[in-house]
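A single structure is presented below for examination.
As you look at this complex, bear in mind that one protein chain is not there, while each of the others sits in place.
Chain lettering (A, B and C) follows the sequence in which the chains are written, and residue indices restart at 1 in each chain.
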Amino acid sequence: MENNAVFTYYPGCTLRTKAKDLDAYARSSAEALGITLVEPENWQCCGGAYTTAKDEIATKLSAVRTLMAARDSGRALVTVCSACHNVIKQTNYDIARDEDMARKVNSYMQNETPYTGETAVYHYLELLRDVIGFDKLKAAVVNPLKGKKIAAYYGCLLLRPSKALAMDDPENPTIMEDFIRAIGAEPVIYAQRNECCGGYITMEDKAQASKRSASVMDSAKDMGADMVITACPLCLYNLKKNSGSELPVYYFTEILAEALGLKKEDTDE
Amino acid sequence: MSDKLKEQILRSSGSNVLKCMRCGKCSATCPSYDEMEYHPHQFVYMVEKGDIEKLMSSDSLYKCLTCFACVDRCPRGVEPAKVVEAVRLAAVRRQGNNHLVPTDIPGMLDDDLPQQAIVTAFRKYTK
Amino acid sequence: MQVNENTNFEPVIVAFCCNWCSYAGADLSGTNRLNYPTNVKIIRVPCSCRVNPMFILRAFQRGADGVILCGCHPGDCHYTSGNYFTRRRITLLYSMLDFLGIERDRTRLEWVSAAEGAKFAATMQEFTDAVRKLGPNRRLEDLRCRKQ
Partner (left out) sequence: MQRIGVFVCHCGTNIAATVDVKAVAEALGHEPGVVISREYQYMCSESGQNLVKDAIREHNLTGVVICSCSPRMHENTFRKAAAAAGLNPYLVEIANIREQCSWIHKDIASATEKAVILGKAAVAKVHLNAPLIAGESPVVKRALVIGGGIAGIQTALDIAEAGFDVDIVEKQPTIGGKMAQIDKTFPTLDCAACILTPKMVEASQNEKIHIYSFSEVTDVKGFVGNFTVTIKRKARYVDETKCTGCGLCTEKCPMKKVPNEFNMGLDNRTAIYIPFAQAVPKVATIDPNYCMMMKTGKCGVCSKVCSVGAIDYKQEDKFIEEKYGAIVVATGFNPINLDKYDEFAYNQCADVVTSLELERLMNAAGPNGGTLLRPSDKTHPHTIVFVQCVGSRCDDEKGKPYCSKICCMYTAKHAMLIREKYPDTEVYVFYIDVRTPGKNFDEFYRRAVEQYNVHYIKGMVGKVTPKSDGKIDVQASDLIANEQLHINADMVVLAAAIEPDKTARPLATMLTTQMDTNDFFTEAHPKLRPVESATAGIFLSGACQGPKDIPETVAQGSAAAAKAIGLLCKNSITCNPCVAHSNELMCNGCSACEKVCPYGAITYQDKEFRMPDRTTAIRRVASVNPAVCQGCGACTVACPSGAMDLNGFSNSQIMAEVDAICK
């Protein structure tokens, strides 16, 4: 436990600007739970989306740099943004299995020690489940969110492709529901929780983004949710801005911090 | 030409379109189905047939959300989203075919839009 | 003597055939009057897995120029898994032959079913031609075994 308690922490670019809450509450909660997060120097943007094409190498390099930094630090890598997590995990999965890709990446980067997917990558939620444990988290809660009916929104990035992400059952996940129970609230299970919010389509097709995010929010509301939580800044944006729903949406780290008694009264939101 | 293009797309996607059994589950699960002119199962089928130019010029390329629902739920492991991505890449790699140009961006922004969206859109729409 | 030998060189070829598929396939090529070279002499074994790689080496030692081993197609073995053993053993034999510097083309493993008379004949023709091109086996033949 003690050895595992220090992690390389990759916040990602959005957490530096629009999603500061996601980042700040993740850090303060980790500290309260006895976890040290060390941010690598000079990290770069993960690229936002993983390019699945086999003939794309350059677009995968920044994720490899992050993975290598974690390897060289001798620690596992933790991310909290769903998109960064997805890109980094897919890169790590593919480079460990696709020899051709590993060869090209390593020769492109002129690595002295070739990178072949050695770094362990956790999402912050996995940290809570597998390293800290939801039981311990429950014991650490000072301000249980009793009576709150919370719908967990996974979106597509946290679970899929399930082989690479390997975080939870992609069709009937439980990690966020277990998290919600641990902080004293009641999870609301609704089928649209693992369907896409519309993502980057909001850039050029607001109508489609609205349709997608409304379908998610309506399903959550229909099943009786008081609020929705997510780990992704873009999901949060779509669900709030495009869905037309009144249901509040929060980052999961925010309610985590609230349950741990770390939340400041006046936040940006 | 079409054969070469098909070969390129198959190589780039890493997908084996011959595994498809035409069940249509990809299109059944696709969240963007109604916005698309050609649907995921058609991408797989038309690439297999070598009928790719129609796909290249279709707006459907930019409607796929890369949510991987079709990839995870395909019973045959065909990975339709990777086929769509390969066709889209082939399209935007043609000179002057970038789907998104930087000068368009300011008009798309609002105060809350995370830059993650911009980065991702650039990854997906341009070369 | 060595110079002339290649022109009218007739290789000695030993074919091991499993009783259930390949031997029956060889019979079928006879029944259909499909021609293949007389160089090929068949030894009947119950299963290709009965063939000890030692038999193959023995054939080379005694002056054979090529050895071909025929069994049922994978999955069709009369004894269900015998030809899988054969396949692995021959792979090992190949790596040994490579190590010794013996042309691996002198040894061949083929799957011939009882219905493939034509394939049997064609394979034997082709293998004989290939061995004839390689010339006589001198590296493994033990001259002390050469009688007469």
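Following the convention adopted for this analysis, a residue touches a chain if its C-beta (ideal position, glycine included) is under 8 Å from a C-beta of that chain, and two chains touch if they have at least 3 such contacts.
In this text, all values refer to a predicted model and were calculated from it rather than measured experimentally.
> Counting the whole assembly, list the visible chains that the omitted chain makes contact with.
A, B, C
> Touching residues of subunit B against the unshown chain: what are they?
Interface with the chain not displayed, on the subunit B side: 19, 21-30, 33-34, 39, 41, 69, 73-77.
> Take the complete complex as the reference. Which residues in subunit C touch the chain that isn't displayed?
12, 14, 19, 23-24, 26-27, 29-31, 33-36, 38, 41-47, 49-55, 58-59, 62-64, 78-82, 85, 89, 121, 147-148
> What subunit A residues would touch the chain not displayed?
Residues in contact with the chain left out: 169, 171-172, 189-192, 195, 219, 222-224.
As a working rule, only the chains that are shown with their structure count from here on.
> For which chain is the distance between its Cα centroid and the global protein Cα centroid smallest?
B
> When all chain pairs are ranked by how many C-beta pairs they have in contact, which pair ranks first?
Chains joined by the most C-beta contact pairs: A-B.
> Any idea how many Å lie between the Cα centroids of subunit B and subunit C?
For subunit B versus subunit C, the centre distance works out to 53 Å.
> Could you work out how far the Cα centre of subunit A sits from that of subunit C, in whole Å?
Their C-alpha centroids are separated by 62 Å.
> Averaging over Cα atoms per chain, report the distance between subunit A and subunit B in Å.
24
> Show the residues in subunit C shared as contacts by 2 or more other chains, in ascending order.
none
> Tell me, which residues of subunit B touch at least two other chains?
In subunit B, nothing touches at least two other chains.
> Going by the contact rule at the top, pick out the subunit A residues touching subunit B in the complex.
12-14, 17-19, 45, 47-49, 51-56, 59, 81, 83, 155-156, 159-162, 170-171, 195-196, 198-205, 208, 212, 215, 233-234, 237, 240-241
> Where on subunit B is subunit A touching in the complex?
Per the touch definition, subunit B meets subunit A at residues 11-14, 31-32, 35, 62-63, 65-69, 71-72, 79, 81-82, 85-86, 89, 100, 108, 110, 112-124.
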